[in-house]
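A single protein chain has been omitted from the complex, and every remaining protein chain is retained in its original position.
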Amino acid sequence: MPSPELLVTPGDEELSDLLLAPLWSKSRIWLLLFALTGAGTLLLLFAMTWTFSTGIGSWGNNIPNAWAFGIINFVWWIGIGHAGTFISAFLLLLQQPWRASINRVAEAMTLFAVLNAALFPLLHLGRPWFAYWLIPYPATMQVWPQFRSALPWDFAAILTYGTVSLLFWYVGLIPDLATARDRAPTRGKQIVYGIFALGWRGSARDWQRHGIAYGLLAGLATPLVISVHSIVSMDFAITQLPGWHSTIFPPYFVAGALYSGFAMVIMLTIPLRRVFRLETIITERHLDSIGKLALAMGWAVIYAYVIEAFIAWYSGNIYERYALLIGRPLGPYALLYWIMLSCNCAAPQLLWLRRVRTSPLLLFGVAALIQIGMWLERFIIIVSSLSRDFLPSSWHSYRPTWVDLSLLAGTISLFLLLFLLFLRFVPAIPISEVKHLSHETSRDEAFA
Amino acid sequence: MPAPFPKWADSLFRVLLAVGLITVAAVPLFLMAWVRTPQITGQFDPVRQPVEFDHRHHVDDDGIDCLYCHEQAERTPYAGIPPTERCLNCHSQIWRNSPLLEPVWQSYFSNAPIPWVRVHQLPDFVFFNHAIHVNKGVGCESCHGRVDQMARVYQQMPLTMGWCLECHRNPERFLRPREAMTVMGWQPPEPQEQLGRELMQQYGVQRLTNCTTCHR
Amino acid sequence: MSRNLPVLDTGAANEGLTAEEITRRQFLQLAATGLAVGALAGCVEPPRERILPYTVQPIGVHPGKPRYYATTMPLGGYGTGLLVESHEGRPTKVEGNPQHPASLGAAGVYEQASVLQLYDPFRAKSLRYRNAPSTWNAFVREFAPTPQRAGYRGAGLRFLLQPTASPLTSALLDRIRDRYPEARIHSYAPLGSTTGTSGLLRLFGTRVQPQYDLRNARVVVTLDADLFGAMPFAMRYARQFADGRRLANPQAPMNRLYAIESALSDTGSIADHRIAVRSADVAIIAATLLRFIAAESRTRGITAPDLSADQQAQHSADERWRMIARDLVANARQSVVIPGEQQPAAVHVFAHAINLLLGNIGRTVWYTEPVLYTTDAGGIDALTREMKAGEVDSLIILGGNPAYDTPAGLNFRAALRSVRLTAYTGLYENETASACHWFVPSLHYLESWGDARAYDGTASLTQPLISPLYDGRTADQILALFLGQTDYSAWDLLRESWRTRFTAADSDLIWADSLRRGVIVNTAAAPLPVTPDWSVVTQTLANMPQASDQIELVFRQDPKVYDGSFANSPWLQELPDPVTKLTWDNAALLSPRTAESLHIESGDLLQFRLQNRTITIPALISPLHADNSVALSFGYGRRGTEAIARDVGVDVYALWPGADQYVISGADVSRVESKNAHRLATTQDHWQISGRPVAVQQTLNGWRADPDFTREEREHAEALYELLPTAEEQWAMTIDLGICTGCSACVVACQAENNVPVVGKAEVLNSREMHWLRIDRYYNAEAGSGTITQPMLCQHCEKAPCEYVCPVNATVHSDDGLNEMVYNRCVGTRFCSNNCPYKVRRFNWYNYTMGWSETEQLQFNPDVTVRARGVMEKCTYCVQRIREAEIQARLENRRIRDGEVVTACQQACPTRAIVFGSITDPESQVSRTREQSRLYSVLNELGTRPRTRYLARISNPNPAFESS
Partner (left out) sequence: MTRLSPRVIAAAFPSDTTLVHAVQWLRNNGYDQLELYTPYPIPHAEELLTLKRPRIPLVVLVAGLAGAATGFLAQWYPNAWNYPINVGGRPLLSLPAWVPITFELGVLFGAFAAVFAFLIGSGLPRLWHPLFELEGFGHVSTDEYWLTVTTPDSDVDSARIEHELVALGASRITALQESA
C-alpha cells in the first residue's frame, strides 16, 4: 500500500501551531542563510548596475553569439517556474491529494523564478531604457511594436504568467493568513496579517466562492503554463537557424521546463522538511511522486533529443546535419554537450529505483545533476547553434565574462533570499488544506 | 486578543485601496498626455537672439519675402541663415545707426559669424530637406507657423514624428500652389482636399512613410 | 549632422589661400560644436544649438550641398588622381578620378584612409628645435642664409627625400644642384626597390622604366609580383585584367593568369594558376621559362638565341614550367611576363628577355624614361657611409622616416649623431623627428599645393581642400629656402613652376582646366626604343645561384600600413589583411608544412636571428604559402609619438640587412617557449567553405559544359504569401566574384562613407568588428584558383529573416526594396542578428564612436547618423546617396538615371566588380548582370530572395595542367 499523504493526523490546533511556528520563532541558521544570500543579491545588483552603466559590451556576447548567458538564464529560470504551477494547478484539477502539503512551496518557487527570469530580457537589451517600446501605446511618433516577432509574445506570456501565478498563490493564501492573524502573538503581527487576510472569516459561502475561484484559476493556469514555455521556445523556433528551427520545440521546451522545475522542487523541499521537522507533513510519498514525475519528464526530454537528431539527419539539410550531428557532439562545446547528456539522460534513470526516490540524499543528488544538465541544455541550444551557423566565415565561439557569471550567481542568491523570506513570513504549508486532508484521512480511518 | 480592527479601519482600508488602484492606472495616462504638452515639444517658447530681429516687422510691415533671406530653401536641404552682408543690403542705407544693429556691424567688420540660436531643432537622426518640401507644395507656414506674427520667433508646431506623418500620409490636406509658398495665412481657394489632390498630380507628390525617407 | 554644422568655408578650397580664411582654432571650435551632437540622442532634448552663417557668402557655396575637388595623392613617388568630397570645407570622403590613369575612378585602401590621416589627432602640430617648441621664422633664420654664403658650393650639404616624380620638386632639386654643385641629393624609401631599373640598365644599356598594358594580354605571368596589390599602378592593372574576364557568356574570350609567388597575394588569390615557390627560387624559374620559351620559339621558327647550352636548373624538371612556356609562346605578342619589383635584377633581365622573345614589346610592354627623379648620388647606404665618415655637415630629410624604416644593417640612426645639423619634416613627430635637431611639421596632401606624376608619367596637380590645420610646410617650401625663396607659399612655387611649363598664351586657362580635371593632358611619358644585349642574358643565366630549400625570409610591403607611414590609421590597423584577415598586428607568415617542421602553431612566438640581430614575432600559418619561406611585413612596432601605431606588431626593419635585399636566406629560426601564445586578432577563423553553396566557382570549360550550373542556387520556389515592394525604383546589387581580388578598398570606402567605428584589438578578438562590408576568403584546393574572395554585406533580402523577428519595427522593408535599419528605433534585442543567415549585422556593444577626437569627428559624413551604444547597424546600400539622388530627380521631375546612385563600395572597386542600380529598368547595368547564367544568390535554398546577387567566379586553368 502507498504511504499516506500524512503520517499523523494531529488536532487542528497543534497542526496550526506546527505550521505557523516559523512565523513566530527566530532561528540562527535562517539569519545565517539570509546574510549569505543577501551578499549574493548585492553581487547581482552590482553586476546589473555595471551592465547598465558600461553597456551590454561588458557581457561576453559577440556576433554571431548575439544571445548567450542572458537568454540561457532566462529560459532556465522560466523553466524552473513551470513545475510550481503544474503541481498546484494541474494536480489540483486531477485531484491529487498529495499536492496539498507542497503546493505553496512550489508556487512560491514559481513566483521567484519568474521574477528572476523577467530580469534578463530587460538586462540583455542594448538600450533597456526603451524597453517600454514593446508595449503598444499611442506614442507621439506613432510607431508600434511588431507582433510577428516572438519577443512581444514572450512579453505578454511572462506578464500573464507572473500575474496569474501571483493571484493564484495569494487566493490560496488568504485563509491561512486569517489563521496567522488569529494566532498572532503580538498586536503588530495581528494587524499586518489581518490586512493581508482581507477580513477572511471562513463562512461557508466564502469557502464556496473561494473554491470556485481557486478552481477556475487552476483551470486557467494549466493551459497557461503549457503556453508560456511553448512561446519561449518560439523565440528560437520561429528563426531559421539550424538547431533552433524545429517544430518539436514547444513540447520539448515544456517537458524540459517541468523537468528542471521538479528537480528544483525536490531541491527545495528536502532541506525544508528537514529543517522545520516537517517529515510528517511532506512525506516520502511526496518525494516518491515527484521523483516519478521527474523520471517521466526525463524521458520526454530524451525523446526530444532523439527526434531532433533524427530529423536533422532525415531532412538531408547540410546545415541541420552539421549543427546537430557534428557541431554539437564534436564542436567546440562537445564537452558540455556530453556532460549535459549524462546529467539529463543517464542520471535520472536512477529514479527507477524506489530506494533512490525515497532517500532524500540520493534524490537531492539526482535533482542537482538534472538542474545542471538543464542549464547546460539551454547553453548548448543557444550558443552551439549560434556560434556555427550558415557561413563558415562568421563562425566564432563564445566565452562569458565575470559579469555574466555574477548575474547567474546573483539571481540564484536572489531566488534563495526570496524563498527564505517566504519561509519566514508566510505559512509555507497550506494549513487549511492540510487540515482538510487530515480530517478526510481520519474520516477514512473511521470508516475503515 | 481583541478584534483585529476597529470599525472605521474598514472604510479607511477600502478608500486607500481604491486610491492605490486609480493611481496605478493614471500614471501612464498622465505621462502620455504630458509628452504632448509644449513643455516637452518645445512649442511657443520665443527664443532670444543675439540680434533683436523682428520677423513681424520685416515680413508684415516691410513685406519682405521669406526667400529674400532664406534663399536656399528652394535649392538645398537647408533654408539657410542669411549672411551678415544680407542685413546690410538695406541697413547700410536705413537705420544704419540703430543700436539694435550693433552686433550686425560688429560681425561684419570682425568677419565673425552672428551666433543665431536655432529655433526649429530636429533630432540628429532626422534628415529634413527643405528643397523637396518647398518644391512639392509645402508652404513655409505649414511647419513654421505664422512667423509674420512673431516678434521673437518660436516653434509653433509640435514637430513630433506623428505630426510629420499626418502630412506624409495625406499630403492633400496640406499642399498649396508653389506661388503661395511663402504666403502667410493662406486660404485655399477651393476645398483643400480637392486642391491637394490636384497638386499631388501636378507636382508628382508621393505618400512617403518609409523609415529611410527621414532616418538614415 | 550637417544641419548642425557651422557654415563656413576655409576658402582654401579652390582660389588659393585668400583672406576669407578663418583661423584653425576658430575652425575647430565651431566645427566641433556642430559635430559634438553627432550621436543618437536618447529621450532627452538636446540643448539649443547655434547656427553660424557666413558674414560674406562665397559664390557657389551652398551649405548642406557637398562639393567635389580634384586633387592628387602622392604615394611611393607616384601620384593617384582623386576627387574629394567636401562638406562646408571639411574633406570627408575620397573617391577616384575617372580621368586619371592610375585611378580610372577607383580609390584603394591608402587613398581611402588618407582622409582620416588628415584629421589624425597625433599629427605634429608645431615646429621643434632640440626638444623645444620653435617657430618657422627661427627655422628660416637657421637656413635662409645658406644661399647667401658667398663661395659656398654645398660641401657637406645633403638632402634625403622619398622617391618623387613631382615636376615642382624635381625643378627645385635641379636648381639646388646648380646652386650647390657639391651638395648631394639622395632618395630612399624602404619599398623603393632599384633592382628593376638596374636590371633593365644591364639589359638595354639605358635607364628605362617598363610600362605594362594588360588590355590585350591573353596570358599574364607574374614572377613574385603583386600586380593588383603592392605594385604602383595596381588599380589600373586590376581594371585592365578584369576587363579581360567580364564574361557575359561561356563563349566570351578570357585571359589567363599564372601567379608564381611565395606569400599569397591579391594577385595570387585571383590567379587561374597560383604556384607557390620560395621567392629565392623565382630567378631559377624565370631562367627555366626563358630557356623553354627560347627553345619553343626556335622550334616554331621564331628567331631566338640558343640558351639551352648551360646547365639545367633542377626546376626545369617540373612539367608546369614547360606548360606555362608553351602557353606563353602560343599567345606570343599578346602575353606578358611581369617581374616583382622586389625581385633581384636577374629576374627582371629574364622576364623582359622573355617579353622580347614573345614579341610583346610595343603591345603589352614598352619602356619609357624613369618617371621618378633620379640622381647618381647613390642610395641610403652611400649616404650612411658618408655620414659615418663625418663627411656630412648638415642633412635635410624631407619626409619618410629613415630613423625607423632604414635597414638595421645600416644603423642610420647612429649615423645621424655624427651629423652637425639635421632637419626633418614629416607628418608626425616620429622616430626620425626625435633623432633630428630641427623638426618641421609637413602638410598633408589634402591641405597643400603641389603636383605629381603617375607611373606612366601623366602629371597632375595637388590642391588643398582645407587650410592647414597645424603650423606645417611643404617639402617644396623648405627646398625653396635653400634657393633664397624664403616667403614663398606652396601655391606661389607651384603656380610659378607651371606658368613656365604651360604655353604662356593660355597658361591660366590650362591651369584652371588642369585643376578641374585633376590631370594635365598629354603629359604621359613617351615610349623609348630599346635594344637588348643578349650577352647580358647569357651571362646572367650562366652564374645563377643553385636552388636550395633552406628557410628564406621575405621582407614585404604590408597590405595595410604600407611601409609604416599609415601605421597610425585606425581604419587600416583594423582592416583585415586581404589574405590572412589579421588586424592590429603583423606576423611571420609560413606554410602549414613549414610550421609542422618547426613544431609551431599560429600564435607561437618565433625568434629570427640574422647577423647578430634578432626579432621575436608571432607566427601565423597561411595555407598556400610556399614551403620553407617566411614572409615578414614592414611598418609595425613603431616607437614614435603616434599613439595608435605605438607597440602594435613587431618592427622587422630591425632584422633587415640592407636596402634592396628583400629576400634573405640563412637566418636561423627558433621557437620561443612561452606560457601563453600571442593572440592574433583575425576576423575569420574558418577558411573552409565545406561544400556549402556560398562562394560558387567553376572553370571555363566546366561552364561551357553546363552553361546553367548555378540554376540550383538561383531559382526559388514560389512563396505561399508575399508582400512585394511597389516603388518605381527597386534597388539591387550584383557582385562579380570572377574579378574580385579581395583588395579591400570597398571595406575602407564603406567605413569612410558610413561613419563605421573602429573597435580595437580586444574587441576584434571577441568578434565585434563593425565593418558593414567584410570580405570572406575561403581556401579551396579543388578549383583552379587557390582561394576565392567574397565581399559579404547586407543582402537586402526581399523576404528578410531579420525583419519579422524585430519586436519594435526597427528593421523593416522600404517600398524601393531596401532592408531599412532604423537606429533610433532599435532597442538592441539582437534577435535580427541571430536570424540573419549571412551574419552581416553589427552591434554597438559600447559607445564606440564617443572616443573619437575633435578632429577625427570632422571626417564624419554629415548625411549618416552616428550610431550610439546598444543599437544594431548594417549596410544600407548607402541609402543616403539613394535619397539624395531621389530628391534631385524629383526636383527635376524625372526618374533616377542608371548609374546616378553609386554606392561607396562600388565607387572604390578597382575592378568594377560591384554593380548597383534599379532592376525595374531592364536596360540598367544591374538588370543586365542579373540575366547572366552564372548569377546566383547565397544560401538560395533559404528563400530569403536576396537583392544582392553574385556572379560565380569563372577560372580559366590551363587544360594541360588538368590532364597531367
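The chains carry the letters A, B and C, assigned in the order they are written, with residues numbered from 1 in each.
One rule holds for everything that comes next: a residue touches a chain if its C-beta (ideal position, glycine included) is under 8 Å from a C-beta of that chain, and two chains touch if they have at least 3 such contacts.
Remember, it's a predicted structure, so these values are computed and weren't measured experimentally.
Enquirer: Let's see if you follow the contact definition: name the visible chains touching the chain that is missing.
Expert: A, B, C
Enquirer: Sort through A:L198, A:L330 or A:A346 and give me the one touching the missing partner chain.
Expert: Considering the complete complex, A:L198 is the one touching the chain left out.
Enquirer: Of the listed residues C:P464, C:P801 or C:P910, which contacts the missing chain in the full complex?
Expert: The single option touching the absent chain is C:P801.
Enquirer: If the missing chain were put back, which residues of chain B would it touch?
Expert: Spelled out for chain B, the touching residues are 1, 3-10, 13-14, 17, 209.
Enquirer: In the full complex, which bits of chain C touch the chain not displayed? Write them out.
Expert: 719, 721-725, 797-804, 806, 809, 812-815, 945
Enquirer: Considering the entire assembly, which residues of chain A contact the chain that has been omitted?
Expert: The list for chain A reads 11-13, 16, 136, 142-148, 152-153, 156-157, 159-160, 163-164, 167-168, 171, 175, 178-179, 181-183, 194-195, 198-213, 216-217, 220-221, 223-224, 227, 231, 234, 431-433, 435-436, 439.
Throughout what follows, only the chains that are shown with their structure count from here on.
Enquirer: So what's the Cα centroid distance for chain A and chain B, whole Å?
Expert: The mean C-alpha positions of chain A and chain B differ by 53 Å.
Enquirer: Centre to centre, by mean C-alpha position, how many angstrom separate chain A and chain C?
Expert: Roughly 58 Å, centre to centre.
Enquirer: If you average the CA atoms of chain B and of chain C, how far apart do the two points sit, in angstrom?
Expert: Each chain reduced to its C-alpha mean, chain B and chain C end up 48 Å apart.
Enquirer: Of all residues in chain C, which are in touch with two or more distinct other chains?
Expert: Residue numbers touching two or more other chains: 812, 825.
Enquirer: Could you pull out which chain A residues touch chain C in their complex?
Expert: Residues 54-57, 60-67, 124-131, 133-134, 143-146, 148-152, 155, 235, 238-241, 244, 318-319, 322, 386, 389-396, 399 of chain A touch chain C in their complex.
Enquirer: Within the complex, which stretch of chain B touches chain A?
Expert: Contact set of chain B toward chain A: 1, 4-5, 10, 13, 28, 32, 35-36, 158, 160-162, 165.
Enquirer: Which of the residues in chain A end up touching chain B in this complex?
Expert: Answer in residue numbers: 137-143, 181, 184, 187, 190-191, 194-195, 199.
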